[in-house]
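Up next, chain A:
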Amino acid sequence: MKAIRTGLPVTRTLAATLLASSALLTPAQAQEETTITAVMHSGLRVLDPVITTAHITRNHGYMIYDVLTAVDEDFTPQPQMADWQVSDDQLTYTFTLRDGLMFHDGAPVTAADAVASLKRWGQKDSGGQLIFDVTASLEATDDKTLVWTLSQPFAPLMDVISKQSAVPPFIMPARVAETSADETITEYVGSGPFVFNEEEYEPGVSVTYEKFDDYVPREGEPSWMAGGKVVNVDRVVWTTMPDNLTAMNALAAGEIDYLEQVQIDLMPILDAAPDVTVEMRDPLGYVTIGRPNFLHPPFDNKLVRQAAAAALGQEQMLATMQGDPEYYKVCGAIFGCATPLGDQAASETLVAPNPEASKALLAEAGYDGTPIVLMAPTDVISLSNQPVVAAQALREGGFEVDMQSMDWQSVVQRRAQQAPIGEGGWNMFFTNWMVPEISDPLINVMVNGRGDDGWFGWPDDPQIEEMRSAYVAATDAETQKAIAVQIQEHVMDNVNYLMMGEYLIPQARRTVIENMIPSPVPVFWAMTKAE
Partner candidate 1 sequence: MADIPTSRPSAFHVLTGIFALPKGARLGAGPAIAALVLAIIVMASVCAPLYVPHDPLSMDAMSRLKPPSGEFWLGTDPFGRDIFSRVMTGGRVSLLIGVGAAVVSVAIGLAIGLVAGFFRTADGIIMRIMDSLMAIPAILLAIALVALNGPSLGSVIIAITIPEVPRVVRLVRSVVLTAREEPYVEAAIALGSSMPKILIQHLLPNTLAPLIVQGTYICASAILIEAILSFLGAGVSTEIPTWGNIMAEGRTYFQLKPGLIFWPGILLSLCILCINLLGDTARDLLDPRMKKREG
Partner candidate 2 sequence: MKFSTKDLSRAEQVFSITGLQVGLAGQPDAAPVLDRIDLQIRAGETHCLVGESGSGKSVTSLATMGLLPKDALEVTGGRIQLKEVEITAASPSRMRDLRAKRVAMIFQEPMTALNPVLRVGAQIEEVLNMHTDLSAAEAKARTLDIMEQVHLPDVPRIYQAFPHQLSGGQRQRIMIAMALVLEPDLLIADEPTTALDVTTQLQILKLIAEMQQRHGTAVLFITHDMGVVAEIADTVSVMQKGRIVETAPIRELLTDPQMDYTRKLLQAVPNLTPRPARPVNGADAVLDVDNLQMTYGGTGWFSRSEGVRAARDVTFDIAPGRTLGIVGESGSGKSTVARCIMRLIDPTGGRVCVAGSDIARLSRRQLQPHRKHFQIVFQDPYRSLNPRWTVARSLCEGPINFGQPKAQALEHAAELLELVDLPRDALWRYPHQFSGGQRQRIAIARAVAMKPDLLVADEAVSALDVSVQAQVLDLLDDVQKRFGIAMLFITHDLRVAAQICDDVLVMQKGQVVEHGPAGAVLADPQHSYTKSLIEAAPGRDWDFANFRAVSAPSAIQGATV
């Protein structure tokens, strides 16, 4: 069985070699197609944008699916597939699909498809769950109209379904959307501007998209995921390069067109390449955070958490990660510095380390010197520096630190363990988020205070839950902002997590790639390639 299976590709290769040698002299391609070869931050392995929050899968979702509504760069929801109306009592939302929407298999997009898709999404997305908690009915009244009826008002409803990140409600055919929310979908048909080429898909290596000729873009300028998605290229190929240096060199040599993330220290390599432009696509950037485990000592003690906050300094961490100060921002706003809800209240302790304060707090808390288990992933470059820097800072602040190295998957597995430290538990880990993923109290999982039902670290924090409920109930932006500032202050005091600052990752493209719109999600519509 083995011999047969392994034999096949070899013979195939040999045959191909023979064919190729005869084809060597014929011109490569009769008509010129525009292909964009892009190196993305990670390999695409999961094709179901609802089951996972992985960025690369979300980006894939935006390529082949469309959304009903989307926020623009001002965080304002805009119609995309559908326009909507809200009843005066804030209980009924009526969405009307625009004309010309069609799935890649030729079937028209109906309201029933949208209903099925929203329902599946509602099972997975935490914001979606909140909406469905107050949903009386969601149904398609005809092919183009769907009506969403709530049992009580849910003010941020449009913000949630229009959000750009983590899980946006992508619209799939009803038959696909009927897949259980715990299993991955197996058919990849959307109505978005690009068609997924299943033939050429190699998980983790490359994925190819072709322009969907029958896509009818909305009128209007594109802005983030809103506006008209006019595709000006024929093919987009995403590849992964496990080695940053190789990717840089490939771009400099013109072998690829686009590099989603540029390692800042390596930018001088691109300086030497005249045809490459390095720029900031996404001015919001990312945050890096540390999360203590509230279940076990010493971080079950607020004073110890505060000591950790005092010991750590954003500047040191960000400088180590990024190097060039142009690409990071010392900023303690838990909902992001440049977002509507962002506010830096009470975050002074985080800016610079204060080991003395830390030691004083530890003394006050009666910290007994038990080493804290700090999980340090070694195989993900964007996450490998923080624990190392943190370990040194915490030690200087009077902590004993047991930094345990492991691969990221071990971190992922272990952070889900609620067991005590000696039995496979943990005290602290670090991770990164895109700013839109933490930009309000519903999206930001780290301000969830529901204990065991919350996110890893499991703070049981009724106060913050009250604030979140108030946020949902608030009907105007000012009240929302005021509540957000309260949450900010509470998080800083209670140290639900350690906001370690914001950083930016530039992208690089060959200069022939033009008209790329700024957005946290890299956008391949609007883009042109001059060749």
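By definition in this document, a contact is a pair of C-beta atoms (placed from the backbone, for glycine too) under 8 Å apart; a residue touches a chain by one contact, two chains touch by 3 or more; residues count from 1.
A word on the picks: all candidates are chains of the complex that A comes from, given by their letters.
Everything quoted here is computed from the prediction, not taken from an experiment.
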Numbered candidate touching chain A, per complex, among 1 or 2: 1
Contact footprint of candidate 1 on chain A as seen in their complex: 243-245, 249, 263, 265-266, 268-269, 315-320, 323, 376, 378-381, 384-385, 388-389, 391-392, 403-407, 409-410
